[in-house]
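Below you will find the structure I want to go over with you.
Only one protein chain is missing; all other protein chains are in place.
This part shows subunit A:
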Amino acid sequence: MTAEGVAKPRPPRPDVRLDDGPMAPVECSACGACVEVRKSSWDQTSIQWHADALARCEERNNPLPRTERPNRNAFLGCGKLKESVREAAVRGRIEIQDEDPLKINPEGHK
């Protein structure tokens, strides 16, 4: 209860799936932005950005020309960061929450 006697809303809980594997830091090889990543499979990716990473990201700061479409001017995500996350997964630097172990190749992506 706050001073005014109004019950504060309880903050939302963390994702239950984080119990099986937390977010892990990944640095972008292009700009050095550091984000938190979780992969449950080869094709599932969660990325938590913070203000400093967004400020660093080159693709973010060089937006595409604006369109007349209301929803098409948002930043879709960084391609370079996507490559860095993929590399981290291939090299086994981030864990993948999957029953079947992925065929990783630590020597690949050189």
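Operating definition for what follows: a residue touches a chain if its C-beta (ideal position, glycine included) is under 8 Å from a C-beta of that chain, and two chains touch if they have at least 3 such contacts; residues count from 1.
In this text, contacts and distances are computed from a predicted model.
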Per UniProt record, missing subunit out of "Monovalent cation/H(+) antiporter subunit G", "Rieske-type oxygenase", "High-affinity branched-chain amino acid transport ATP-binding protein" or "Energy-coupling factor transporter transmembrane protein EcfT" is "Rieske-type oxygenase"
Counting contacts across the full complex, list the positions on subunit A that touch the omitted chain. 6-17, 40-51, 54, 68-77, 97
